[in-house]
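The complex appears here minus one protein chain, its other protein chains still in place.
In this document, chain identifiers A, B and C correspond to the written order of the chains, with residue numbering beginning at 1 in each.
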């Protein structure tokens, strides 16, 4: 289950949907909007998502994790749009018979989500400026 | 915050208590009672906890994690008593500015909890038998 | 010449001042399209940090483009 969400993520409900009597371990990861980044005070942020490809690539990542880790159940939801400090930007949850696989699978998924999905983050700073994260080197005018 | 709980663990409430505007990453781990162990079908299980030492050692483990990982917030709750399949036996939650530290701290805590706390698990099997986990080698009559 | 629809995302879209355009080009690869639209998206180093998709499939920069293709130019991603 991979989704792009326009509204608040509910980790408790998503976790409950992974319940499995054969699972001994649940590992969950959440990315929260924090109030600072690289020395700047952050006011809020904005995710731009290209959904058709984000969804197909997100599903591929979950399938890769299930191939690597037997008996894994896994889900991931990523927000788009405007988020405030403290909001949950991304949730990853996995269950597995044992904890080692649960931690490794959860980590695999969030790392791949961050590196491979067509999702961009624009930070709005307390100073009034704003900037696309990771873009400082990609554009000639930046 | 380390606690031994006689009643159901509420991960959503515990997670909410870790909220921190400076935190960009939340990692949670839960141990769930699963329906099998080492080839036997498990019906339910029972945790015996020696609370005075479990609590002091649990607090020490959280303090160790905070020393290793700056800006960490961390909590852990472990159940005692009779648990059914699917019940949450232990919850660990941490927040950190970045995800690498969150995963590593959460893993450190659950590994230490499992190895160091005076807590014992007795499995009751569908077959009618029961057994103390990890004790197969410790007692002459086992 | 081929007709290629180019879509710009995030910072590329802001720099271009448009979300997409259709161009006439003799570009052979996705990388050629990136180079041909450099004035639009403003990026100077494609292969290292940016990504490209052709017709909603992730692609390599040396993937061939054909008449009628849609080429999506992605600045460095930052999910999570």
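Criterion: a contact is a pair of C-beta atoms (placed from the backbone, for glycine too) under 8 Å apart; a residue touches a chain by one contact, two chains touch by 3 or more.
Just so it is clear, the model here is predicted, and its values are computed rather than measured.
A.B. asks: What shown chains come into contact with the chain that's not displayed?
C.D. replies: B
A.B. asks: Of the residues B:44, B:98 or B:116, which one touches the chain left out of the display?
C.D. replies: Only one listed residue reaches the unshown chain, and that is B:116.
A.B. asks: Given the full complex, what residues of subunit B touch the hidden partner chain?
C.D. replies: 31, 47-48, 50, 52-54, 56-57, 78, 89-90, 110, 113-122, 132-135, 137-142
Assume only the chains that are shown with their structure count from here on.
A.B. asks: Report the inter-chain centroid distance for subunit B and subunit C in whole angstrom, where each centroid is the mean of the CA atoms.
C.D. replies: Each chain reduced to its C-alpha mean, subunit B and subunit C end up 49 Å apart.
A.B. asks: Just give me the whole-number Å value for how far the CA centre of subunit A lies from that of subunit B.
C.D. replies: Each chain reduced to its C-alpha mean, subunit A and subunit B end up 25 Å apart.
A.B. asks: I need the residues of subunit B touching at least two other chains; which ones are they?
C.D. replies: Residues 99.
A.B. asks: Give the residues of subunit C that touch two or more other chains, as numbers and ranges in rising order.
C.D. replies: Residues 80.
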